[in-house]
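Note that this complex is displayed minus one protein chain, with the remaining chains in position.
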Amino acid sequence: MSQADTVMTAVAPYEPKKRRVRIDRIISIAVIAPSIIAIAIFVYFFIGASAYISVIDWNQSNYTNKFVGLQNYQQLFSTFRFQQDLRNTLFFTIAFLVVCLAIGLLLAILLDQKVKGEAIFRNIFMFPLAISFIVTGVAWRWLLSPGTAGDPHGVDQLFNLDPLTWTWFSNADSGIFSVALAAVWQMSGYVMAMYIAGLRAIPDEIREAARVDGATEWQVFRSIIFPLLQPITLSAVIILGHISLKIFDLVFAMSGHGPAFGTDVPALNMFDTIAANEYSSGAAIAMILLILVSILIIPYLIFNFRNEVKQ
Amino acid sequence: MRKPKYNILTLASILMLLPLLAACGGDNGTSTPSAGAATGSGGSTPVMANTAVMANTPVMASTAVMTGTAVMTGTSNSSLTGKLEMFSWWSTGGEAAGLKKLYQAYNVTYPNVNIVNSAVAGGAGQDAHAVLNNRLQNNNPPDAFQIHMGHELIDGPVAAGQVEDLSSLYQSEGWTKTFPQGVLDIVSSTDANGTKHYWSVPVNIHRANVLWYNKKVFSDNNLQPPATFADFFTAADALKAKGIAALALGDKDSFAAPHLMETVLLGTLGADGWKGLWTGTTKWDDPKVTEALNTFKKMLGYINSDHASLSWDQANSEVISGKAAMTIMGDWANADYIAKNFTNYGWVNAPGTKGIYDALSDTFALPKGAPDRDNAIAWLKLAGSQQGQDIFNPLKGSIPARTDAGKPAAGQPSYNDYLKSAMSDWTKDTIVPSVVHGAAAKPSWVKDYTDAVNAFVTKQDVTATQSQLVTAAATAMGK
Partner (left out) sequence: MSAIATNPPAVYTAPPRRFNPWRIVIYAVLLMFTVFYLLPVYILVTTSLKAYTEVNLSHMWTLPTGFSLDSFRDAWFGSESQSITGLAGSFFNSFELVIPATLITAIIGSLNGYVLAKWQFPGANIIFPLILYGMFIPYQAILIPLTRTLSAIHLYGNLYGLILTHVIYGLPICTLIFRNYYAGVPTELVEAGRIDGAGFFGIYRHILFPISVPGFIVVLIWQFTAVWNEFLFAINLVSNPSSQPITVALQNLAGSYSVQWNVQMAGAIIAALPPLILYIFLSRYFVRGLLAGSVKG
């Protein structure tokens, strides 16, 4: 667990020696079996059940199970709301990832410069990680509430901005970026922590050697440090990416779906869809979310798993 | 590896244990709600049972309240014990106040019942729908719950077999005679044998098609409240020239814009045309629907520019401050003006809807498997009674559903001028069901309709929106 760039660490194979070991081996399987069964049911079986629900016509409160194929998906993609959801998810993910990585890297490098009060800065940048998206949503809802013409609220008041121009999450086109701003506030410290761990893992000797060879500070960063930080960037992209795809609570607490669904996301749409008794349509949204997340996660898990086997 | 820091461990365990102790203390209280009744002390010690539930303070009948209202309701009845969990989305304002009054009246008669007020706030009732739905689907019902009359009820919990048939209660309480026929039709369904079944008890009636205006702004500009769309746009142009937003809209929550659109459709199609949209006799590709969308689009040219960041009550404040001249909102706006101490407002029917009462009603239903069924039935009886309706409605800002109510007891809050005028309209206007508020169509259709209209506010694409509405109707009718 010392390395941020991998979720798995090598395990030394253990060679059994005694007869006693055989009994212990059975015990060991018995110990882990309930967990495996629970996960088989609660993860894999339930995913299968959701997939099944998404291809039947259970779109009213009483259960029906007529097979309708991909009709629920077709219907979903034809709605303006879901099209907006996909657009918003894309914008949100890009903005959230890029800004988090940039801020995280910048702060990590700055804090690595042996600054005074480094621990205090670090703790300030990271405390939002400890609190709930709901709390973040409540706070930022008031901060980014534009107020009315002539009576600006929130940051518009603080920076003397016109609430009709700076409408933040009330803007149908760009509202989603305001939600991303709150998400960046909460999560950028995480990326910073990852990069700090990465930077500290790079031995000083490597940098010193390069400096002795006459490399400028920028060249040291470009040709030595950045390449070494690449696996961390990958992990950060995967982890932040899967959070952003399934984001729900922050939007729920902060802006709701917004005008013309400018801040709507698939998870919120699913919540409303189920509330209208459309279980099959809701399951279809869930399956699309799962597919999006899996595209990101499965290669990552396989990649890590292969690496481990090689070691 | 560093040496483990045991002081930190100790701290952590103390942190974890402290609240556990406190939590246990709280738990003891909730698990013994009927303690007072078990000792046979009857009506004299209701307070103890009532203070048990920590999370639900609004109900807590104090002894002062008890003695204060006992005269009004008559004798107390200790035959019922246990709890009554009442689910609603009335968490604040006049509606919470009205509900609380009703709880107090209930506790006067049944002092040993501990009322648990499950009120879910947020999203103008949408969050509550989600939660309620979940509970009913998963056999975890409250004892009684609030739901809009009409298809929200009939195509929701009724179709799923989640609520009890209240027909016998309607007979025994004489409600088939005291509720108007229009309401009786909407809260009931007819089975294959032609028998009517009643499913919930309407406690009030709200009107959706009201145009509210600031009298001072109108008189300053020599304007008359508009009766038709033509009048509306004439006035709107005059106001726009003065830099005043003619129409305040606060569509931060998803119901507000569809609500406005509903009144425009109603004003364009008339009562029968409107009703036909939801029964199939009016087609959604009708040119009149196109006309309504164009009118709505034109209206959007006169609204406040910050509409997207406001809630409906903040839009009301724009009318109060005179920044906007009018707003079209259900008559809960009236309660909002009163709460904000604003008196200089007037009201007329939304353009083109003279003689039409676009109605919605909050009703209470009894879920199957209600944990405290007897308590819930007693609650429904109170909610459907003349006395119950006159306790609740003046505070809620709605009119009673019963035709014989409207005369609150002396010393109790009375109906204001608006409500008196609404009661008189109620008896003579054509009643049509509201769609945004659950009466006209099933929940999935309402969602498709509101989704389409909310997108229209920004996109303003008439053709695309109309085709979405046609699709939504086809989907809803097809199933």
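The letters A and B name the chains in turn, as written, and every chain counts its residues from 1.
By definition in this document, a contact is a pair of C-beta atoms (placed from the backbone, for glycine too) under 8 Å apart; a residue touches a chain by one contact, two chains touch by 3 or more.
What you see is a predicted model, and the numbers here were worked out from it, not measured in a lab.
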item: Visible chains that the absent chain touches, using the contact criterion stated earlier; value: A, B
item: Candidate in contact with the missing chain, chosen from A:Val68, A:Leu164, A:Leu234 or A:Leu290; value: A:Leu290
item: Omitted-chain contact residue, chosen from A:Asn62, A:Gln83 or A:Gln157; value: A:Gln157
item: Residues from subunit B at the interface with the omitted partner, ascending; value: 1-2, 4, 8-9, 11-12, 15-16, 19-20, 22-23, 26-27, 30, 53-58, 60, 85, 91-93, 96-97, 100, 116-123, 127, 130-132, 134-135, 137-140, 142, 311, 313-314
item: Interface with the unshown chain - residue positions in subunit A; value: 1-2, 4, 7-14, 17-18, 20-21, 23-25, 27-29, 31-32, 34-36, 38-39, 42-47, 49-50, 53, 103, 106-107, 110-111, 113-116, 118-119, 121, 123-136, 138-143, 147, 151, 153-155, 157-158, 185, 187, 189-190, 193-194, 196-197, 200-201, 239, 242-249, 252-253, 266-267, 270, 274, 279, 282-283, 285-287, 289-290, 293-294, 297-298, 301-302, 304-305, 309
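Criterion: only the chains that are shown with their structure count from here on.
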item: Intercentroid distance (Cα basis), subunit B paired with subunit A, Å; value: 37
item: Residues of subunit A touching subunit B in the complex; value: 57, 59-62, 75, 78-81, 84, 145-150, 163-164, 167-168, 170-172, 256-262, 271-278
item: Subunit B to subunit A touching residues, read off their complex; value: 123, 126, 129-130, 133-134, 136-137, 155-157, 159-162, 251-254, 304-310, 314, 318, 323, 442-444, 446-448, 451-452, 454-455, 457-459, 464, 468, 471, 475, 479
